[in-house]
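One structure, as structure tokens, below. Some questions next.
Excluded from the complex is one protein chain; the other protein chains are retained at their positions.
Coming up: subunit A.
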């Protein structure tokens, strides 16, 4: 059973509260174009879902018509701001007490909708059916609760990285997020509502309730209320977290005096729940409870958690499943129950099965109901991404946590999840050695407190500069300053949240901090603050291209190979994303390419496999190289392009993968197309490459300064396969150090970066401008050995 039961008990204490005014800027956003409503009404919380479109400014680059070039000065291309409409899913969670206020608000702000129906699920759906129909004028269409739950579960598992986590109370970081599995099926969903339902999910449409138990959240609540005279579920949990179960439970050592060694049962194991309350010598002294409320609540919590854990394990074993997700109101946002369930699962399976929890577990029903209603739009054909700017994050303002306290304090609390539709479907890089164990990020800041401290500080420090650049990027928009200020507040608030709840959006990483900043900038219509800077740098660098190539051509083959690598590295020094460099760039715009080369560390580098790379170059050319590029300007034009040119000359096909959307001064796919064409115009090698289709450009599918090789554009993956790519080059700190430093590929790979952050350099045992040159060859020799008959 799921969570119906709370309707009659917990809402009885609530009254409809209409006195609260909603903060319209923050909640129920983009209602104007909203459609496809769905609602999931649980025992105490309502979750509303809708689909909407968001208009965003995007920066577009367009090549000038060369015939009219004189009118535009020196610029190679023009930048224009365009409005783009993207799809977004909104999910809002609030207390049932505010349902009427919320429905009124929605009705008032709903303008352009043709929606006639609202999909509804959850135990409260029938209770509020009439109210919803009257307020919204929509027909309530009920959907099966469990079906919605599972649809929602599939959706979040597929679309939200770090959705699932393991809970470890005593570890450095309580939440250990799981990497998204390429295949989410099969799994077991244990939904602990008032009772327990155990559902085996084998595919999107195939699932079965294979078992359950009547001992669930309702038992904890009902029995707990009887034993402790405590009414509320969360108060019971609080009691339990303070209690000592050993005074109520009969332990193995109470029976054996110690452990039961031959069976491996330790003395502290519970032999009989509540066993001591039976044998307690109350006799004539019976005068009411002799056990404390806390102790009884704790014993009850253990009893129920252990029991559910045991059943879940028995079912997992019977059906041979190792992924078991737990949800339902018993679990939702409660560290206490997550801990006891985890403990139980570990005990019964000896670690073979892990208890998994979901960040957006509370939204599953609403998401599922929404998806049922949106089937004709087929949302599953797209990839969706969590919008960090518009989502509250795990346990940040969650209304689950002591709702009554907040209700009394008079603040309307809500929790939001927003998901953006991404362009096309994102897939794995086919060249990952093991997609299921691939973790993009090098350092998990959730687990590394020192690193977390530093990076949060670093991003906070950089905020002023980002705000200034954002304003400067839109000189002809007078309200830019105001928007930039809002951006500052939003991002600062996110950083503060992450300081206290590093786990709010999954594993905290440098990548997620960067992505959150991009999301916040977009939120306030600063789609590309660096567009002008990039433009200027590109124009400047292009002027030196021919000279640079000429210099390289004059070198001997051996010298040239080294010079090319140094060129890529020196180019990579130019980076506005790195604090140390942006300081220099800002104060000394003449900081030249040659200067950068001098700045580079001399060999041997911090990570130096140049000799192996050089040896490899003496061998046969690679079939095809996929180059994940980094920055605009000097980096791409004077560093990467000559390198690419050499590869082409060797007979290697080259695919340049660049960002789909802007992030810092990273070169975007749109910009790179224009740049490549103008380089081709002055370089026959590049021109021939383009003409003969040996040089191609693809977009990565990302708008991040980092790189997640498990979420790449489908076309990119197709090209990798078609061209039989045998070399992957990843350039830059964001893509090769913050992420992918440890990524194992099934082909040769080259990771090149200059460390432009002294803290990170320190961490890696180097210094500022230390060089990472990591050339790796997969251990294919082992595979072939295994295939050779002995």
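Keep in mind that, in the parts below, a contact is a pair of C-beta atoms (placed from the backbone, for glycine too) under 8 Å apart; a residue touches a chain by one contact, two chains touch by 3 or more; residues count from 1.
In this section, contacts and distances are computed from a predicted model.
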Identity of the absent chain, which is to be given by its UniProt protein name, from "Methyltransferase small domain-containing protein", "pantothenate kinase", "Ribosome biogenesis protein BOP1 homolog" or "Pyruvate dehydrogenase E1 component subunit alpha"
"pantothenate kinase"
For a quick check of understanding: of A:237, A:252, A:338 or A:570, which residue touches the chain that isn't displayed?
A:252
One chain is left out of this view; which of A:100, A:133, A:204 or A:307 touches it in the full complex?
A:307
Considering the whole complex, which of A:223, A:439, A:690 or A:744 touches the chain not shown?
A:223
Kindly note down the residues of subunit A that lie in touch with the hidden chain.
1, 4-6, 8-10, 12, 123, 144, 146-147, 193-195, 197, 209, 211, 213-219, 221-223, 225-227, 231, 248-250, 252, 254-258, 260, 262-263, 270-284, 286, 289, 291, 296, 303, 306-307, 310-311, 314-315, 317-318, 348
